[in-house]
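Read the structure below first, then the notes.
A protein chain is absent from this complex, but the other protein chains hold their places.
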């Protein structure tokens, strides 16, 4: 395969490693040529070597300057995303960037402007659109099986809260957790969100409240097409990762349960018992991470728009900011207020 | 309602009381005029009076001789069924008789001959045909949704074995328990059973084995229409009454789970938990007992054949006897061998 | 049963007839002595006679003045509820009143004051608390299986919108439909609602919008105990009556699916198919209507508080009024603002 796409990956943390492994194992159409990580460790080096990756570096420029590399994956920390997008775009690379692009609308807009100017492709890592269950619901909607979409309901609960240190810099629950659900809501509704009302509470851990955030929330959405949406979040579900979507329309409703390790039911003297859901996003979205990357390479190869664009990243951020504002000001907030 | 059907009930044990209550509460088209029980107790008398029943008696003749009574329910012990059928038929009464008609083919045939001669209607109490789930499977089959029926699978397990004293006189598992499943199999297949192979084991209680019976069994059936069937039985399922049917055909398969007290799912740290099935036949077939009686009165009123005829009772018995013979002789047995 | 409770029923419309039948068929501890309906028809008279009811009347006073009657069921039109409560309370009768008590807080408060003064018992007809699924969820919560309740989620969708004429006088969706869900939310949370935010849309029928109402809604609730709640409503689900509840807590979550006519799954070339939910409230809450009345008579007999008090009726109304205000003023509204 002389025509393999040469890929450079910036950032070899947890999510970077997932993408690298997936490309090595599942995507014969691409080759990870270089991995750059500002905090390169011997462990990362050994791991990359074991996967047959030619180059590792502490310097992302080794990727950006390499003319053979046409695709860059940005998997570094959030505060570096926008800068790398700008640099990679100017270097003419197609870009896959993890979410969120940035925590400020200005920087996202600026980065997207560079992407546009460069004429390259950008995909944002909203992997859940590629989950087999959620994608199937969307297929049913686009096939007309649901009629006109009227309600989008999303349940999104984590098995355990992140470290407090993370909560303090993440931008809060709406930007580090619900942002995935905002993207899912827009994806399922097939429409932009116009208004947000967020109700929040601190029920899981008082320390989260002290850090200025909530850990439990219900967010109501109004879409441009007239539909309504609602998301409920919790930082801690004792039974594990709870990720469900329901779309209700004039012609029907589609809903999905969680995936579980097995379909087995045990009936005994105390009841009928089944497995808990798959524990967390690594297990639940294992295949979705592969599918998003395949879709990205497919779009690059075909020269078509990517399935999750920079504008998606911008709109999801804006909804998150509107939700924060709504919670702070205790009123419904138009997304246009923060854009 | 001057035209209420006057009903006499012979036998006020558990099943007799169920039918009496059901008629009183749910069937305005009928009236229980007389209840006769050879072992009439003050409790039964008080209970009947509380329901507004005019007459109680120790003598079934008070029913058989009453010209106002046109319908007789035979709910006495099995050994009296055939005799009462003969007497009631000769008295020109329509008859609902609990299963089984008798444990011998000869007595059943003789009783059915009298029924035929008298030109009255007879329904046998195979109530499970009227279960909402099983009836719906049959509806799907007769509507053509399953194509040609090829396999009938029945799971039938009791929550606990009956008293040993009962096991010793009941005719054994195939005649006291599986006979219901044989009826269900014929009902679902829409065909008679031609051959039976029974495998049995004593796994629940060694005392059952000492009494000459098995408590666990798998019975294979061949139907006249070419389909195959299989029933699995256990005298003891720790999770309660397990009553499931699956019909597989060239066009599809229909299967039913058990009914449970609620649809609630509890997700907690140890898994996802649901209710056990409804405990036993009184709970599971509560509505089926009402429906079978309503269907009986409907047939009487319309002058049509009853939905479960004397011939059904005969064939179900014959399969049971063939199953016993198969187990004893360790070979497949034709139903015609015992008829 | 000389000690039967003598019951008078005011209003023999659809819901009145349900209660009357249920008492006649299922509640030997009570007797419907008199039925009064201002629009008494020969059909009602015949129907009541068929059930063995002694008296029918056009005048509720025939009930209120009858010293033998100790229990009054108020099943007349909503605008008459409060007046009849006052009259029946002054006459010393125990009262079961259909929901809502009234559409204004003032009249409800006045009626409840009379109830208090008279020292009689009052139960409001929020039947859904007695649904086997919803009641089981609450049992799990009170048994501690869910830990601290954090989220209450209610899906409540009707199979078809009511006649426009009804929409115009009912007080709108929050008072004629969601009021049941407000009651369910308080019941499941075990706490009062403090604040409401309602989002609404007209997606089912533009005529409903012209009548000043919405037909699709998402309502967010804040409970006094810190929990959050959300209700989604639609006037029209093409697959039928959709009534689900989920309660999420620190120790687990309990959720229920809808009840359906059967548990049968049909697998064929196009997929796996199951029954739609039971069509509407008459089917879905058939047993709940019986259970609420049994619980009422039990409370009367035991001299204990009823399971759904006048205060419940007042609070549910207040939440409905707050929801209306929230929708109209496009802001979260404290329930205390309308009390």
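As written, the chain order gives the labels A, B and C, with residue 1 at the start of each chain.
The working rule: a contact is a pair of C-beta atoms (placed from the backbone, for glycine too) under 8 Å apart; a residue touches a chain by one contact, two chains touch by 3 or more.
Note that the structure is a prediction, hence the values are computed from the model and not measured.
Peer 1: Of the listed residues B:19, B:87, B:153 or B:186, which contacts the missing chain in the full complex?
Peer 2: B:153
Peer 1: Among B:135, B:160 or B:203, which residue is in touch with the absent chain?
Peer 2: Checking each option in B:135, B:160 or B:203, the one touching the absent chain turns out to be B:203.
Peer 1: With respect to the chain omitted from the figure, which of C:158, C:195, C:259 or C:275 is a touching residue?
Peer 2: Result: among the candidates, C:275 touches the missing chain.
Peer 1: Provide the residue numbers of chain C that touch the chain removed from this figure.
Peer 2: 237-239, 242, 260, 267-277
Peer 1: Provide the residue numbers of chain B that touch the chain removed from this figure.
Peer 2: 147-148, 150-151, 153, 155, 157, 197, 199-201, 203-204, 216-218, 220, 222, 226-230, 232, 234, 236-239, 242, 248, 250-253, 330-332
Peer 1: Contact with the hidden chain only, please: which chain A residues?
Peer 2: Contacting residues on chain A, toward the hidden partner: 1, 25-26, 28, 50, 132-133, 136-137, 140, 145-146, 251-259, 261-269, 275.
The criterion applied here is as follows: only the chains that are shown with their structure count from here on.
Peer 1: Looking at CA centres, what chain is most distant from chain B?
Peer 2: Here the answer is chain A, farthest from chain B.
Peer 1: When you average C-alpha coordinates per chain, which one falls nearest the overall C-alpha average? Tell me, please.
Peer 2: C
Peer 1: Mind checking the centre-to-centre distance between chain A and chain B? Centres are C-alpha means, answer in whole Å.
Peer 2: One centre to the other, that is 58 Å.
Peer 1: List the centre-to-centre spacing of chain B and chain C in whole Å, with centres computed as mean CA coordinates.
Peer 2: Centres of chain B and chain C (C-alpha means) sit 40 Å apart.
Peer 1: Could you please state the distance in Å, as a whole number, between where the Cα atoms of chain A are centred and where those of chain C are centred?
Peer 2: 42
Peer 1: Please set out, as single numbers or ranges, the residues of chain B touching at least two other chains.
Peer 2: As it turns out, chain B has residues touching two or more other chains at 267-269, 275.
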